[in-house]
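Only a part of the assembly is drawn; its chains keep their places, and the rest are absent.
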Amino acid sequence: MPTIRVDMFEGRTPEQKREFVKALTEATVKALGTSPEAVDVILTDIKKSDWATGGVLWSEQKK
Amino acid sequence: MPTIRVDMFEGRTPEQKREFVKALTEATVKALGTSPEAVDVILTDIKKSDWATGGVLWSEQKK
């Protein structure tokens, strides 16, 4: 029954997302002993202009 | 003061959303005894290519 939410920068390919949700689910099944069907994963794409670290948006970070 | 967040597949019509937030609010008022004005509902549309169950994105589920 775990529900996994991921906030990540936008720009991943469909193939990356496909592999990512599969890998997260497998990690969950292995570590927690749940059935795969009980695992939900929701991906949220965040723009670099909407995420800041250290008070500076990633769209404006120097490096 | 309840704040209700809903993650759901995209594609609902404006009319469905209108009815949905009204129904959720009425359910909250009735069950918890709060005033309607204290109830916030935030809807988030999730693409089927961003939600996985059982390790497979809904955009790729067989059924």
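Note that the chains are named A and B in the order they appear, and that numbering of residues resets to 1 at the start of each chain.
We adopt the following convention: contacts are C-beta pairs under 8 Å (C-beta built on N, C-alpha and C of every residue); 3 or more make two chains touch, one makes a residue touch a chain.
Predicted model only: the values in this text are computed from it and were never measured.
Q: Start from the 2 shown copies and tell me what the total comes to for the whole assembly.
A: The complete complex, not just the displayed part, contains 6 copies.
We adopt the following convention: only the chains that are shown with their structure count from here on.
Q: For the complex, which residues does subunit B have touching subunit A?
A: Its residues touching subunit A are 7, 46, 49-57, 60.
Q: If you look only at subunit A, which of its residues touch subunit B in the complex?
A: Listed in rising order, the residues are 14, 17-18, 21-22, 24-26, 36-37, 39-45.
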